[in-house]
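Excluded from the complex is one protein chain; the other protein chains are retained at their positions.
So that you can tell them apart, the chains are marked A and B in the order they are listed, and the count of residues begins at 1 in each.
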Amino acid sequence: MAPVTGAGEEMHALVERLYPLCRSITGDGVRATLDIVGEYLPLRVHEVPTGTQVLDWTVPQEWNIRDAYVADASGRRVVDFAASSLHVLGYSVPVRARMELSELREHLYTLPEQPSLVPYRTSYYAPRWGFCLAQETLDAMEEGEYEVCVDSTLADGHLTYAEHVVPGQVADEVLVSCHTCHPSLANDNLAGIAVAVFLARALAETAPWYTYRFVFAPGTIGAITWLARNKERIDQVKHGLVLACAGDRGPLTYKRSRRGDAGIDRAVRHVLRDSGRPHSVEEFTPYGYDERQYCSPGFDLGVGSLSRTPYARYPEYHTSGDDPGFVSPEAMADTLDVCREAFSVLDRDRRYVNLSPYGEPQLGRRGLYDSLGGRSDAKQAEMAMLWVLSMSDGEHGLLDVAERAGLPFDTVAAAADALHASGLIKA
Amino acid sequence: MAPVTGAGEEMHALVERLYPLCRSITGDGVRATLDIVGEYLPLRVHEVPTGTQVLDWTVPQEWNIRDAYVADASGRRVVDFAASSLHVLGYSVPVRARMELSELREHLYTLPEQPSLVPYRTSYYAPRWGFCLAQETLDAMEEGEYEVCVDSTLADGHLTYAEHVVPGQVADEVLVSCHTCHPSLANDNLAGIAVAVFLARALAETAPWYTYRFVFAPGTIGAITWLARNKERIDQVKHGLVLACAGDRGPLTYKRSRRGDAGIDRAVRHVLRDSGRPHSVEEFTPYGYDERQYCSPGFDLGVGSLSRTPYARYPEYHTSGDDPGFVSPEAMADTLDVCREAFSVLDRDRRYVNLSPYGEPQLGRRGLYDSLGGRSDAKQAEMAMLWVLSMSDGEHGLLDVAERAGLPFDTVAAAADALHASGLIKA
Partner (left out) sequence: MAPVTGAGEEMHALVERLYPLCRSITGDGVRATLDIVGEYLPLRVHEVPTGTQVLDWTVPQEWNIRDAYVADASGRRVVDFAASSLHVLGYSVPVRARMELSELREHLYTLPEQPSLVPYRTSYYAPRWGFCLAQETLDAMEEGEYEVCVDSTLADGHLTYAEHVVPGQVADEVLVSCHTCHPSLANDNLAGIAVAVFLARALAETAPWYTYRFVFAPGTIGAITWLARNKERIDQVKHGLVLACAGDRGPLTYKRSRRGDAGIDRAVRHVLRDSGRPHSVEEFTPYGYDERQYCSPGFDLGVGSLSRTPYARYPEYHTSGDDPGFVSPEAMADTLDVCREAFSVLDRDRRYVNLSPYGEPQLGRRGLYDSLGGRSDAKQAEMAMLWVLSMSDGEHGLLDVAERAGLPFDTVAAAADALHASGLIKA
């Protein structure tokens, strides 16, 4: 499958545009993010009111922030939200006060072991305020009084998420989900958002079998909200993929769904293995991104998660080190390619029934042997036809055939097309 | 789980008390043994008359012996039952005669390759008499006439076995069985008896879930007798363990039940693996101790066998070398610990159903996250809760969770307790 030309650079540009916005699980930063995404893809934006019951949870108050800083006695802002959205503790309640550094310290978060980096911290459900800053900045702060300002509001409002649908030939759906709640962190998850955007655009050009639904929603509460509002039709979701940490320079990591051998698990594994890329495939754990929600036992959807370096395994994770320079156009393009290839497998992985199962059908009479013969491609095509005929007993799909036969999925799918055209197999 | 203080020494003292008695599959030596065990544990002693049909077998005549010796021409006893119960062939018929050494030889059993050791031999079902002695003793015997005396009786009587029950919260039972038929052999099986005694005492202090039934019975015919008399209620026996060779200094060996993955198999394996002890886990074979009977295909109970060095794999096996010095307090205490830990797992290994299976329940709202956060224990407890929620679909038990999650069983069980207390799961 040929790469989408220039997609890497375009995705990186999107990451850079989105980077400065202050996202959280609610608020105008999310809306601004979806506005930009909406320039690339038509989105249906959903606003869910504060207080709405969603599964075991309740949609919280909406948080918005205009300004936040710590200023020293001279009025100089030593910590300034304007410089980076990471500087304010997410969901900080408003505050405007003067206090000694000794008192202020309780509200300051640093990474003593990574002294030049600003950490990312939130307090969604406990009312607090605070600032995140580099340890080096803190070390340079002199004792004395500081002015503290968090100009935020926590008020009834909405939780915002968006959907984009690539219509397919059937109503059965493939879900692609990425979280939109993290502020200025490039790999986590602007890269995932960018890959999802370009994946949707690429799929639209393929007239896919499945309907592909893209969900851009805040982590945990957003996925839970989406699930709560789609509970009645959840059986339509046949496969799904959570995209996160999709742009760093590490090799790809696929985390299986809770089922462990769902279609998406097999398709991604096949593509990763067949491509020869360095990669790893990991078992499901009930921790991570929103696959936690999609794979909760009541839903148990076949939803895996594709990352490059998984969360918490790179030192820049949840710090100001996860900036646009941490993700690369090439890595995002590579993630995009694997998604497209895996969905291409998923989309064509059907079960056929051999209509001529007693002995081999005479392929030659039907012109199914390459008349030139002897070429390696022709031999592989013949083997693929024999394998499809042998395994098409209604129990095995084309991906089963490809894996059992050790043949590329494309070769097997092409063989199935030829056999189907000859009336030797039926879907 | 803290070791039982001083249990090793106490068990060893019990082995030493029991060692001199002449046990067999019937007779007063067994009764004397059970009398001593009864000082530690209340026992219900069963006497089953000779001739009773038990499954495919018949309870044999009772054997008792008062004296036995081979004396030389001077009247000196060169082989003397009073010195060791091993010296007489088990179930020897009575004899009183004078004969030449050449004739006597047919009745003498030695170990030419272990010339200083006395072998252990029996002839339960063929009427014979004989003596067991060291090859060195035989080599020192001069030709000439010897006086031979076996002052034994074989007569209608009873087969004797005993039970002790630790009552549980449910009538479902765990069976602990050890053979009581071997004479002066410490590892085989006085150590097993001693571990069983102290295991019963330790379990009584834990208010266990299961009812634990301890069976002290002669090998083969005793287990068969117990099974014959409990056939109607055998379905109550959910798990079981045969204790044998439980005191030597080798690492622990667990032999799986015939089922191969019964609860006891999984619990013991988990404890052995999780503890980091050197150990081995072996597949079932239809040979060994009374697991042969409990696992016979008609019963097919989930009964495994725990030993240190298994039968016939140590040179002292079935010889006078298997004396109280061959077993150690530390080894018996270690066997006891593993039994207690494995039963502790078995006792708490229940299946729960997640009552909030759609998405993750909000643990924070219920105070289930450690409010301090960040500690490794708190993180492990959180992971354990997420795993229990994810896997509690009625199909998996807590031991499944522990093994799949790679977490200690205790952590998982504690997480289940917390979730249960919060009403998030039900048994």
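One rule holds for everything that comes next: a contact is a pair of C-beta atoms (placed from the backbone, for glycine too) under 8 Å apart; a residue touches a chain by one contact, two chains touch by 3 or more.
As the structure is a computational prediction, the values presented were derived from the model and not from experiment.
When the full complex is taken into account, the listed residue touching the unshown chain is A:360, out of A:9, A:67 or A:360.
Touching the missing chain, out of B:36, B:55, B:101 or B:378, is residue B:55.
Only one of B:127, B:286, B:364 or B:406 touches the absent chain when the whole complex is considered: B:286. When the whole complex is considered, the residue among B:258, B:279, B:318 or B:396 that touches the unshown chain is B:258.
Although one chain is not drawn, its touching partners on subunit B can still be listed: residues 55-57, 125, 220, 223-224, 227-228, 231, 258, 285-287, 292-293, 295-299.
Panel shows subunit A; residues 354, 356-362, 364-365, 383, 386-387, 389-393, 405 of it touch the chain omitted from the view.
Rule of thumb we're sticking to: only the chains that are shown with their structure count from here on.
When the CA atoms of subunit A are superposed on subunit B, the rotation angle comes to 120 degrees, reported as a multiple of 5.
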